[in-house]
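All protein chains of the complex are present and in place, except for one that has been dropped.
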Amino acid sequence: MLPVAQSRGSALRGVLLLSPVQLLANALIAGSLAALIAGGLALVYGVLGVFNMALGQLTLIGGYTAWWLHQVAHMSVLFSVIGGLLCGALMTWITFEVFVRPFYKHHRFLPLVTTIAWSMILDGFILLAFEERPRSILSEAKSMISLGSVLISREQCLMIVLTIVALLLFAWIFHCTSFGRKLRAVVQHESAARSLGINSAILHRVIFIVSGMFAAAGGIFIGIDQNLSPTLAFSLTIKAYAAIIAGGKGNIWGAIVCAYVIALLEQLLVGIHWFGAFYVPAGYQQTVALLFIIVILLLKPSGLFRSFARTA
Amino acid sequence: MRTFFALSSLLALSLTACGGAGDEGPIKLGYIGPLTGDAASYGIDTLNGTKMKVDEINAAGGINGRQIQLIAEDGKCAGADAATAVQKLVNIDKVIAIVGGQCSGETLAAAPVAEAAKVILLSPLSSSPDVTNAGAYVYRDYPSDALKTKAMAAYFQEKGLTKVAVITENTDFAQGFRASLKKDFGDFAFDEVVEPGTKDFRSLMTRLKNVDFDVFLANGQSPATIAPMVVQLREQGMKQLAITHDAGQSADTLSIGGKSVEGLEAINVPALGKDTAFGSKFIAQYGEPQGAAAFGAHAYDAVGVLAEAIGAVGANGEAIKGYLDQLEEYPGVVGTFHFDENGDVVGMSYALIVVQNGAWVQTRPIAIPE
Partner (left out) sequence: MNFLLHIIATIAMGAPNILGFNMLFGRGKILHFGPLGVSIVAAYATFLVVMATGSYPLGIVCGLAATCSISAFFAWLSLRLDADGLGVMSIAMHLGLLAVVLNWSSLTRGALGIPRVPRLPFLDSTGDFALLGTCVAALWAWMLWQVDRGTFGRKLIALSEHEWHAKSLGIDRSRVHMLAFMIAGIGSLLGVLQYHQYLYLVHPSDFGFPAFIFFVTVVVAGGPGSVRGCVVSLILLSLLREGLRFVPMSPDVLGPLRLILFGAILFVAVWLRRDTLFPKQRTV
């Protein structure tokens, strides 16, 4: 599957003594988070060809709203999560109407610059509203379960399961319903879809808002699992785009797979005693995503998984 | 709209460029710190500490009858912005002294300008060893390396802890701490540096499970990274002692860490908690500190020692420098200290503070061997 795997043969034997399953579990947790965000974004990018650089801030807004609802307004966890998702959807809708739609019919790169502007504005507002201090949505200690040699918390299990359920649900809608067929038609060839009577304008909105809700879900996940601080935003955006570009333009499942792959590589890079000789300095963990983009784009500029669009 | 802004800012510039300092009127004190950006949490804390002391002095009648006027500038934790900030403070506002920079990059960029203008630059937070030689007018009331890490090394020796696992955040603050602890203590059993802002330490924790260590040092820049380190350590079932330094001793560590940080220790200057005079007053006026109370306290003392100097010798940079160099001791919130020949602070005392039942409790002082 990965070109990296072949060269790790001997190191793997050394690794087996080092609970790789725990590393895999870590990768699942981190990957689910990224997969949600990347999946939504891939849909937007595949259909509209538009970059949404305010994505990280939208993620944070979802998380912060859930935090505020739970910790300040003392609502129940479920209610706060739903509130966070709704708020994320609302902000994404605003993003679309003001910063994307008036621009992408002129050229699809214009929203790149406008969403950068929007991300700055959102940064300012987040700083004013929530200050620089870190926020965590749940305040109780997490209860750990141990599955074999792996230690994982109940909340993390729930998150992973929910992510997989959400992705499966999305897959079902995408591939097995008529609404999904319309979506796929728009992804493949928008003018042709429109000529068949599919209302692509509404679908654009729906796609954008769904990507926003996924992003907000990712933010809530981070708020529960780690903590939220205003400076997370940009690295989330970059990682999501790493997954998309590597996965191939317009290929949603490619992006999701790449999100998990990047998470796996990050955990493995730092966790394994390479060739029994050295450890990679942990400071390079975040650069895995960057390296991933760089290597993939150098070797295969169109991405790992080509999208199969007929041109004639 | 652009032209309007440009013209008005040009006008403002030209007007203020012609201001002058006098012997009457308010004493101008400058402040440079990161009020936006990644480092904003301790920018805000040090600003609030500064403001608190300035308000106190002004309420008590000012210095020799003159009120203090505080002019704060945003350094954004970048050399470029700090350089512009110090230029404005020195040339336009004509400040007598500056409490700043907070990030070491800010202090190093501001130092040459302050030095040339004979304006005291007193940093409450810069810990980089480069600040020691940054200039004759550059002081700091934050210990550079020797003190904090000597205290921690002494504590480890006292408890017989020989194998230390450290995870460091790659900022000048945390890296400085790590470098000097290595000098004072020796090699670490596990020594990793992570990118600033990392919150996922799981793979490192997985590796750490196979390492033989006695104590874990969470060497982060702020509770946003320190708390997850400890939480994830405990999640993986490791029960060794966890310890951190002043950046971790804050209410945010408790709120994020929850039960996982029970038993977390910190080495910090004493008497800063909620139940002390300084701590409770700070929280009453400005709310819980965004970073840690220690940062506000260092800034508070910076203003205090500067005010004492100005009160004694007047509002003149060279005279203040002379006073600070001769200063025997200043009883501040962070300890009774004075400055050595490089402007570094000497004489701080440290205490051990532990999380007990969800609150930081000060247990005992830590003696620093001479």
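For clarity, chains are labelled A and B in written order, and residue numbers in each chain start from 1.
Just so we're on the same page, a contact is a pair of C-beta atoms (placed from the backbone, for glycine too) under 8 Å apart; a residue touches a chain by one contact, two chains touch by 3 or more.
What you see is a predicted model; the values in this text were computed from it and never measured.
Considering the whole complex, the hidden chain is in touch with A, B. Remark: the omitted chain is touched by one listed residue; of A:Ile121, A:Leu147 or A:Ala201 this is A:Ile121. Which of B:Ser123, B:Thr149, B:Thr171 or B:Gln236 touches the hidden chain is settled by the complete complex: it is B:Thr171. Annotation: of B:Ile57, B:Leu108 or B:Leu181, B:Leu108 touches the absent chain (contact as defined above). What subunit B contributes to its contact with the hidden chain is residues 2-3, 5-6, 8-10, 12-14, 16-17, 35-37, 40, 43-44, 47, 72-74, 76-80, 83-85, 87-88, 90-92, 103-105, 108-109, 111-112, 128-130, 133-134, 170-172, 175-176, 193, 195-196. Counting over the whole complex, subunit A has residues 49, 51, 99, 102-103, 106-107, 109-110, 112-114, 116-121, 123-125, 127-128, 234, 238, 241-242, 245, 249, 281, 283-284, 286-287, 289-291, 293-294, 297-298, 301 touching the chain that is not drawn.
The working rule: only the chains that are shown with their structure count from here on.
Computed from the mean C-alpha positions, the centre of subunit A lies at a distance of 36 Å from the centre of subunit B. The touching residues of subunit A, counted against subunit B in their complex, run 18-19, 22-23, 26, 29-30, 127, 131-136, 139-142, 144, 151, 153, 222, 226-227, 229, 231-232, 235, 266-268, 270-271, 273, 279, 281-287. Across the complex, subunit B meets subunit A through its residues 36-38, 40-41, 44, 167, 170, 192-195, 197-200, 202-204, 206-207, 209-210, 222-224, 227-228, 231, 234-237, 252, 255-256, 258-260, 288, 290-291.
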